[in-house]
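Below is one structure; the comments refer to it alone.
This part shows chain A:
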Amino acid sequence: MVDITKRFVDVVANDKVSFSLFPNEVCALLGENGAGKTTLMNILFGYYLCDSGEIRIYGRIVRLGSPKDAIAHGISMIHQHFTLVPSQSVLENAMIGVEGGFFLDKKKARKRLLEIEKQFGLDLDPDAMAFTLTIGQQQKLEILKALYREAKILIMDEPTAVLAPIETRELFATLRTLVDNGRSVVFISHKLNEVMEISDRILVLREGKNVAERKKSETRVQELASLMVGREILESLQCSDSAAGNTVLQLKNLRVRNSKGVVALDGFSLDLREREIVGIAGVSGNGQTELSELLFGIRRPEEGSIVLDGKEVPGGSPSAMIRAGMARIPEDRISTGVCMDLSVMDNMILVDHCREPFSKLGLINGREIRSWVLDRVRDFQVKTDGVDAPVKSLSGGNLQKVILARELAGQPKIIIACQPTRGLDVGAMEYVHQAILRQKERGAGILLISDDLDEVLLLCDRVIVIYEGRIMGELCSDGIDRERIGLWMSGVA
Partner candidate 1 sequence: MMADIFSASFITGLIGATLRMSTPIILATLGEIITERAGVLNLGIEGIMLFGAASGFLATLATGNLWFGILMAALSGVLLALLMSFLAVNLGLSQHVAGLGITIFASGLAMFIYRKAVGSPVVPPTVHPFSPLAIPFLSDIPFIGESFFKQYFLTYITWALIPLVSIFLFRTRFGLRIRTMGQNPFAADTVGVNVNRTRTICLAIGGALFGVAGAFLTLAHQNMFLIDVVGGRGWIAIAMTIFGNWNPLMGSLGGLMFGFLDALQLRLQSVGIHLPIHVFLMIPYLMTIVALVGVSRKATVPAGLLKPYRREEKGG
Partner candidate 2 sequence: AGKKQFQIAAIFQTSIEEPWDGAIHQACQKVAKELNLKYEYSEGVAAADFEKVVREYSERGFDFIVGDAFLAGEEPSRRAAKDYPKIAYAFGSEFSPQAPNYSVFDNWIHEPAYLSGVIAGMMTKTNTLGIVAAIPIPEVNRLANAFKKGALSVNPRVKVKITYIGSWFDPPKAKEAAVAMIEGGADYLFAERFGVFEAAKEAKVFAFGNMADQNSLAPDVVVTSCVWDMYPLIRKSVDAIRNGSWSAKNLKDWSMMAAKGSYLASYHGFDAKLPVKVKTAVSDLTKKIMNGSFTVPVIETELVSD
């Protein structure tokens, strides 16, 4: 790809970016949120048309007008948000678009799929419905889809953002197999350690421009981080080690079923105290989501009780949780965190709008709200065109800042943070981590639910590992033993 330029209405997402990829290599694409990585890859995938520049594949200039063209040239892309159809089986998902004849020949397709699975060591039941798959399995399915289309070039947009360490390791093994079999991979990630682990070559973008290209052997994490952000990053968090206080959240013997009626949490108990960060680690899909839903008040426990700040609260009421002083940072920012079509101001006030002085007797006090939101935007350094800009115009990091600003406004006693840095670049991640630590210093009890073990280990005072809805074990920060945690996460006691 040479001199690719892509403009959206008001931003230049790619400005004369050049990029090349060689056979048998993993090339990483690095950059802050909004640097233009996804855009560049979407152009390579034929999903966007570039305004100028040219694309050459094996030396020949090609025109990629749609994903169909790209697929024909052996390019497949696995998007950040998976493109699976939940109500269809693995097999059906894999064969869409390359079904062969008029009728679906599932027998033949299945044979081919199983062959591919064997060749690359990916095992998935072809008849499983996509919605029953864990995130890691869904990703395998995406890779299978690509291989089913005989992809030579595989683009993966932040594939590890949603994976647990074990899954990441599996993915990397798969990627290695792919590369050894003559495929090339473009790997986008914000996790610099991973980038250093898997890639052969690293390309850094900033504000839509090439800034640097490094061989893995010639660089270090620190250098990459400063290349990305344009300044030094010091992920050395300092926090006064004050003793934890009274218990603010007590979960006793909870049993929770998920929407499919399966028991997702069983016999789950936990104490959270003031000035304490407790981490929940585990491979995703082992009850973390249900735990967060329970604490957010959108799911009811079947058994057990929740005691918030000394008072027992019934499940199933978000407002009861909020009233009891709980702040919630949701896992899925877009679908449960914000209203994408509404302005920064509207989103910022979502929780507190019915509190005085923001509203009185059912009437909204626009002036109060505006000045308060302006303060918040300033405090949290949200980058936006103004408080009236719709939040969908914000980058992922800034979106998360809006949520933090909103949730941390009321000096909450308890904070439930789910995957708070998923998809964020190192700069934003640093910011979020610091915000969490500041809350701890202030006296809040924080429950951190994260698939990112590094993050959990970095921030938490205690780590609880769950597996299939049960607590496998608990460790204090001074006795951290990665090996043990890894075993617990895979269900070995």
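Selection rule: all candidates are chains of the complex that A comes from, given by their letters.
Definition applied: a residue touches a chain if its C-beta (ideal position, glycine included) is under 8 Å from a C-beta of that chain, and two chains touch if they have at least 3 such contacts; residues count from 1.
Keep in mind it's a predicted model, so treat the numbers as computed, not measured.
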Point to revise | Candidate from this complex that touches chain A, chosen among 1 or 2 | key: 1
Practice item. Could you pull out which chain A residues touch candidate 1 in their complex? Key: 8-9, 45, 47-49, 66-68, 71-72, 77, 79, 81, 83-88, 92-93, 95-104, 145, 149
